[in-house]
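What follows is a structure written as structure tokens; I'll ask about it next.
Shown here: the complex without one of its protein chains, the others still in place.
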Amino acid sequence: MTELLPVAVLGARGRMGAEAVRAVDAAADLELVAALGSSDPLDTLVSAGARVVVDLTVPEATADNVAYAVEHGMHAVVGTTGWTAERLERLEALLAGSAGTGVLIAPNFALGSVLATAFAATAARYFESVEIIELHHPDKADAPSGTAVRTAQLVARARAAADVPAGPDATRDQLDGARGARVDGVPVHSVRLRGLTAHQEVLLGSPGEQLTIRHDSFDRASFMPGVLLGIRSVAQHPGLTVGLDGYLDLQTGGTGR
Amino acid sequence: MTELLPVAVLGARGRMGAEAVRAVDAAADLELVAALGSSDPLDTLVSAGARVVVDLTVPEATADNVAYAVEHGMHAVVGTTGWTAERLERLEALLAGSAGTGVLIAPNFALGSVLATAFAATAARYFESVEIIELHHPDKADAPSGTAVRTAQLVARARAAADVPAGPDATRDQLDGARGARVDGVPVHSVRLRGLTAHQEVLLGSPGEQLTIRHDSFDRASFMPGVLLGIRSVAQHPGLTVGLDGYLDLQTGGTGR
Amino acid sequence: MTELLPVAVLGARGRMGAEAVRAVDAAADLELVAALGSSDPLDTLVSAGARVVVDLTVPEATADNVAYAVEHGMHAVVGTTGWTAERLERLEALLAGSAGTGVLIAPNFALGSVLATAFAATAARYFESVEIIELHHPDKADAPSGTAVRTAQLVARARAAADVPAGPDATRDQLDGARGARVDGVPVHSVRLRGLTAHQEVLLGSPGEQLTIRHDSFDRASFMPGVLLGIRSVAQHPGLTVGLDGYLDLQTGGTGR
Partner (left out) sequence: MTELLPVAVLGARGRMGAEAVRAVDAAADLELVAALGSSDPLDTLVSAGARVVVDLTVPEATADNVAYAVEHGMHAVVGTTGWTAERLERLEALLAGSAGTGVLIAPNFALGSVLATAFAATAARYFESVEIIELHHPDKADAPSGTAVRTAQLVARARAAADVPAGPDATRDQLDGARGARVDGVPVHSVRLRGLTAHQEVLLGSPGEQLTIRHDSFDRASFMPGVLLGIRSVAQHPGLTVGLDGYLDLQTGGTGR
């Protein structure tokens, strides 16, 4: 008989947290040992015997929650935002004193989105032109989306590292805004359309060919496979990992033969 | 034996003209009776017995060419730009005196593009949100494309006529240009990518659904079916028609039973 | 003060019916006067003063429900399936004796889907090649989808009426199934993918160009605008109409000038 991995969820009454509780409950290899709300004491994590703590709380609480987990030798999988450079440094110092403990901080748990961004960054150096189109529901307050900004930054960094010049653009005569926003030199276009959820296309072009990497997020359910992957893998990644892609095998076995 | 329709091409040494010469030559029901360059005399049209004159010349020459054709009772199919409101008025006056003669002035002969624009205008009133993405090769000087501007204008007009409010947009915080240009209130995004030719997507969204109408133009060859349709149909459309859609059957037979 | 239109919903406890109840309730120009389940007596329609009856019940009940409505001078908007040719004939006979009463029977209330099918049928005669790709969640039992079959039939009919030959296809050497199913000669491909709901692409190709008409249905909410359009328009369409497209203005105002 295989032993089940004991998991605790913090922020269990929030929307993401409630989804995570359901997902852990439904997973045959995991055991939900605690599901805490904001007023529940953290001591419960110890008494419940949690090995992995999933933090889906709020920026104000996440740093203390994760510190508590690390100090008690529990791994942590974190989807909460608000991790400044300073907070990350303090966490790394803490982890240095707790050999074998792993923390994953992932701004995005949608496997498809993480892969799409990684692929875009990989491909960026091999094409003359790159542009990004992100499409969201019209109730979104910011444009471009955080994911699009992050993707553009990684694309720009990869092109700079490979000495690829800026994409060609002969536009002389344009209506204000037509060519989109520039993020580190990469054009980003934001569409807001009723009916949509969260979608992104990276378009890469060279003479005679185009590569398009598109991700569609239809539903919050898309985050759960990534959360489960984090829970199952965090013990094998001691120390701090930022970004779920750190847990993914991005190197194909080779397509040659 | 069916009689062949005698066709003349003006501007036969230009790129579009040369394609038209080839297309007319290859059509089993048409006979190419003249292929004139800019220095050839228009009298040849009469001596050659042309019934339809295809004008693919330059803005400076087109009005005179068409007037000559109409005065000699020949139909004209015109792809040249430069037709101001004043020129169109003068042409209509001329046509009033030449019963049965037809002239088609078409800024765009790509059937797919004409249909895409017509469909977008038809659908626009039935959706909460509409945005346009046009994608072209990076050597293009203007953004948005003329076709995208025209499509946006027709979409805006159709929505205004049906009292549809502007699409919802909660954006409060944006990078300059992210939400594209506005053409009569319709957001238009221009992508410039090496490898592309001329492409356009109209995205329409309502709660729970999206309709996308996309046209890809890969090659100048795409104009020829429209030119041939114009040549074959112009005699059945006396007077002036602006826009190839005037010759298309845009009313389906009904999908009911 | 405008008078509200009194509407009754039959099948109000079903999934579609419950959505319709919410949609009618939320519409400022409509008044929900009755919401009946399968065991409620139809007399309530009369006593409640309904002017339009929405039938979202089951094939066994719909014909009797609609007959009752027509006999009592109420208009009906019907989303239930099961309308055989014989039933339709009987309904038409009944309507002949009830001048001014309208019935709409719509197999599909998603405006985008209805428009997509109508556009595909309109465009079909102008292209050399047409193929259909439909994409659904993997729990669907039939392939191709009913909408794809219907679209293919209308495409085939439109091409036959315009004497367009079958699309070119030089395939000599194929893996079984690679070229899809044939519906009246039109290739149809069915994709089944976790994460999807209901989607369809019609691809039309000619030398140098492609036209793509895509519809995405993300959610049952997409049916409600069509149901509301039916309720609001049925009084202006006496007699029997099959297909929501009979209520749509599919003729653009013309794109010429």
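Chains: A, B and C, in written order; residue numbering restarts at 1 for each.
Heads up, the rule we're going with is that contacts are C-beta pairs under 8 Å (C-beta built on N, C-alpha and C of every residue); 3 or more make two chains touch, one makes a residue touch a chain.
Note that the structure is predicted; figures quoted are calculated from it, not measured.
A.B. asks: Among A:4, A:115 or A:175, which one is in touch with the chain left out?
C.D. replies: The one listed residue touching the chain not shown is A:115.
A.B. asks: Of B:195, B:208, B:230 or B:243, which one is in contact with the hidden chain?
C.D. replies: B:195
A.B. asks: Over the whole complex, note the residues of chain C touching the chain we left out.
C.D. replies: 127-129, 131, 133, 135, 138-144, 167-183, 187-196, 203-210
A.B. asks: Please give every residue of chain B in contact with the chain that is not shown.
C.D. replies: The missing chain touches chain B at positions 195, 197, 216, 218-219, 222.
A.B. asks: Residue by residue, what part of chain A touches the chain that was omitted?
C.D. replies: Spelled out for chain A, the touching residues are 110-119, 121-123, 125-127, 150, 154, 157-158, 161, 204, 206-225, 241-243, 245-246, 248-257.
Quick note on the criterion: only the chains that are shown with their structure count from here on.
A.B. asks: Measuring between Cα centroids, which chain is at the maximum distance from chain B?
C.D. replies: Most remote chain from chain B, centroid-wise, comes out as A.
A.B. asks: At the place where copies chain B and chain C touch, is the share of residue numbers found on both sides over half (same) or under half (different)?
C.D. replies: same
A.B. asks: When you average C-alpha coordinates per chain, which one falls nearest the overall C-alpha average? Tell me, please.
C.D. replies: Taking the mean of all protein C-alpha atoms as reference, the closest chain is C.
A.B. asks: Round to the nearest whole Å and give the separation of the Cα centres of chain A and chain C.
C.D. replies: Those two chain centres are 40 Å apart.
A.B. asks: Could you put a whole-Å number on the gap between the CA centroids of chain B and chain C?
C.D. replies: Roughly 32 Å separates the two chain centres.
A.B. asks: Could you list which residues of chain C touch at least two other chains?
C.D. replies: Expected reply: 216, 218, 222.
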